[in-house]
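All protein chains but one are shown at their positions in the complex.
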Amino acid sequence: MIATIALVVFVTVTVGVYLSLSRDLFRVVLGLAMFGSAANLVLFAAGRLGRTAPAVVTVGETALADTANPLPQALVLTAIVIGFALVCFALVLMLRLIRDARTDDALALRDAEPLPTDPVKPPATDQAFEPVVGADPGREVAR
Amino acid sequence: MGHAQTANPIDAMGVAARAAFVLAPLGLFVLVSWVLATKTLPVDLAWSWIPSLDIEWRFRIDGLGALMLLMITGIGTAVFVYAGGYLAGDPNQRRLFWMLVLFMVAMVGCVTADDLFVLFLFWEATSLTSFMLVGYSHARAESRKAAQQALMVTGTGGLALLAGFIVLAQATGTTRISDIVEIVPTLGETPALTTALGLLLVGAFTKSAQFPFHFWLPNAMAAPTPVSAYLHSATMVKLGVFLLARLDPAFGEWPSWEWTLKVVGSVTAAWGMVLALRERDLKRILAWSTVATLGTLVMLVGMRGEGAAIAVGALLLAHGLYKAPLFFVAGNIDHGTGTRVIDRLGDLRRQMPWTAAAALLAGASMAGMPLSFGFIVKDVILEAKTAVDVFTFAKAANTVFGSIAVAVAGVAAIRVFWLHPGENQRVEAHECGPALVGPPLLLALLGITLGLFPFYVQDLIALAGVAMIPGTEVPVLSLSLAPGPVLGSLAVTLAIGVVIYLLWDPLHQRFERIAARTGRIGMASQYERSLTWIPTFAAAVTRRVQDGRLPVYVGLVAASAAAAIVVAIAHLVASGAATWAAIEWPGLGFAGAAALVIAGALVAPFVRDRLVLLLAVGLVGFGSALLFVFAGAPDVAWTQFAVETVFVIVVAAVLLGLKRLGRGMGIAEPRFRPLALGVSVVLGAAVAALLMIATAGPFDMSLPDWFGRTSVPEAHGRNVVNVILVDFRALDTLGEIAVVMLSLMAALPLVAALRRRRAPAGDAR
Partner (left out) sequence: MNPRLVILDVVARPLYVVILLASLVVLLRGHNEPGGGFIAGLVAVSASVLWALAHGPAAAEARLPFRSPLILSAVGVALGAIAGLPALLLGDAFLTHLWGAIPLGFTEIEVSTVLVFDVGVYLCVWGALAGYALSLLEADLEAPAKDSPEARR
């Protein structure tokens, strides 16, 4: 079973990352979702897969007998919920971009970081940050 | 604007509030005096802090620390009183007072710390509070620039100091200063100690404005005068000297220590005095003479012998007692006339008689006139120098220092108060209130009193000196006014000083011309240049590393992750430690679920229609949910089903909206992107291989077994997964649901602008 999961993980990680390397933001977000699924599978499989009975104690018993490992299940369960929130957050960001920047092309987003070929701007001079104040609070005038 | 004291009744601090603040240094002063009167030095205190690293809150008050403490709290009291008057009506006065209190606490910590890292902590605190205080008038560019410069220089020095402390602690095996000074002489000049020493010297020299880091101190005069008097003359800038004095017993026998200190100190003393001649601003003139005094102190620390050690203590005290009042005088002149430029000042003794008196008394001490404490200190220094063989340069530097000190004292005490201002326009002037006149007068009078009755402080100075030469008996000093060889030396410096004083204006013009030419290669302009150069360099590097294309960022992250895993696996395989999980045929259901996932994943990269892409990704989700079903994880499977259902429905609805905008199709791009495919395949293969190797090893079942055994008896729940979530690891779960909620909180502002504009009635809930 591990080998099967490993094959599934190989395909989903590859495709997930490949989609995330796209310039299309929707593909990036869905690639992220797929990569998240793959990560959950890895986490789950790391707790071993041999036994497949649900981790529920039979009525009348006091201990688990020969069931699947409950710990990774608990971890994966919360990871799925948080992953959903993460993907939704990414979608919201994408929608804002479509609405405000009118693009969903990652290569068209150039406001924050210019291309290496763009000229390097000199650092801002002090005057640029000069605040406009009503009255000079300092009374130390040397001249 | 202007200097009328129109207090804003809302913002201004009342007299009671100011008095309350003055109680802080005054109370400490009384406390320190009480400790000195009742305990035998050194007094040790310690609290545990980081026991594993053997770092403790260790404090020790020795003679040197006691002298500094008295100055910090005593001159501090004067400064607090003065600041109340000087900034009366300033809306930000409360902030100034709080910063002064913080600064004072940091200083007290510095001079009493007996642990390298405790000392460093307080040292940095003084740098930070100094930044806030220099930048007090933050609306002015000059002030911000000066604050930044002071922080950059002392902060860089602080980093060097930290590095030096770490090396020193490693080399000696302890962080306790009083142990280190005993251990270091037994170790000899090892490379580690030499490195530590170099770093420590950088830290001390930046703090005490020694050449070549001297340029920041005069610029820090952008601070309000009480701050200049306190930080930049009486206390903080002395910290470098203090640190050197603290470490003198450790490194004192090293020739490199002796020579570095002597040369740097002498150069700073002479150069600082020469640069004082360049200035027209009274405060900056005083600042340069402070730099020169600090140079002299460093030189004295470098000199061997008991006399030099005692001279350090004496000069520390004397300088505080004359320079602080002179700063106050400069502040009063500024306050009373609106200017500090010496060309426009003159004849002020009529309008400002009390300030004039304070200036005269403090100036006498600075010039080393008989009957003042400065005279006695001059005597002590001279004795120290004749006791040890001093090289000629130090002697010459001292003569320059002494004579220009006379000239500076003349300018500050005589020129502006007694002479006519010349052809320049005369300014209006008025005397200041008691809060501004009292402190300088009191401190200056104290300087004269100690000159007349030096036996009041001679024990303290002797103790301070002995702190630098451990193991010696406390000498019985008998400071006196008896004229000795000092008179001859005094005559020389006085004569030269008077000449310089008389020739001040022509000399000034000459130096100004030279300085205009040398300014470009000076340290100050190097600093300026680095300020422009560093951000430009950083911007250029950032351009290369962060080129603004999302696929590149994602690719770099994926490639680094792949590289890390591949290297780890290669290492395991090469060492023969890697075992691979056995390949076995899965059950039919499991295989079918896996086939669903793989099918969905393989379709995804080939479709352009976004809806189809969504369905493909949904298939991956449902398929993995099925995998969980067949692997014995019904809770996980159920969660995944529910999430996937909601996800597909919601995103499909979003896609309908996108389709209406004509965005139903994905952006066209090459179907086959070789580089991206390469990175993804390597990462995918690496993760899969990692899984195969990781699951091949033996598994520690103790944790699952424990959960399985205790779930029913102790947590009263049969579904172990749920028991883990809500009971055994409930704190984790609480954190996780908090994260989910916080992420929604972060998303809602983004969403708010996306909301369909509702009818006004619906909006007003």
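Chains here go by letter, A and B, matching the order in which they are written, and residues are numbered from 1 within each.
Here is the rule we use: a residue touches a chain if its C-beta (ideal position, glycine included) is under 8 Å from a C-beta of that chain, and two chains touch if they have at least 3 such contacts.
These numbers come from a predicted model, not from an experiment.
**Q** Which residue, B:R517, B:R544, B:R671 or B:H716, contacts the hidden chain when the whole complex is considered?
**A** Checking each option in B:R517, B:R544, B:R671 or B:H716, the one touching the absent chain turns out to be B:H716.
**Q** Considering the whole complex, which of A:S20, A:S37 or A:T78 touches the chain not shown?
**A** A:T78
**Q** May I ask which residue of B:T399, B:T645 or B:T710 touches the chain that does not appear here?
**A** The one listed residue touching the chain not shown is B:T645.
**Q** With the missing chain put back, one of B:R513, B:R544, B:R671 or B:R755 would touch it. Which one?
**A** Checking each option in B:R513, B:R544, B:R671 or B:R755, the one touching the absent chain turns out to be B:R755.
**Q** Of B:E279, B:E306, B:D379 or B:D635, which sits in contact with the chain we cannot see?
**A** Going through B:E279, B:E306, B:D379 or B:D635 one by one, B:D635 is the residue touching the chain not shown.
**Q** Would you write out the residues of chain A that touch the absent chain, in ascending order?
**A** On the chain A side, contact with the omitted chain comes from 54, 56, 77-78, 81, 84-85, 88-89, 91-92, 95, 98-100, 102.
**Q** Which residue numbers on chain B touch the omitted chain?
**A** 634-635, 638-639, 642-643, 645-646, 649-651, 653-654, 656-658, 661, 715-719, 721-723, 725-727, 730-731, 733-734, 737-738, 740-741, 743-745, 747-748, 751, 753-758, 762, 765
FYI, only the chains that are shown with their structure count from here on.
**Q** Could you grab the centroid distance between chain A and chain B? Build each centroid from C-alpha atoms only and quote it in angstrom.
**A** Whole-Å distance between the two chain centres: 36.
**Q** Tell me, which parts of chain A touch chain B in their complex?
**A** Per the touch definition, chain A meets chain B at residues 1-28, 30, 33-34, 37-38, 40-42, 44-49, 51-59, 61-64, 67-71, 73-74, 76-78, 80-82, 84-89, 91-93, 95-96, 98-100, 104-107, 109-110, 112-116, 118, 120-123, 126-127, 130-131, 133, 135-143.
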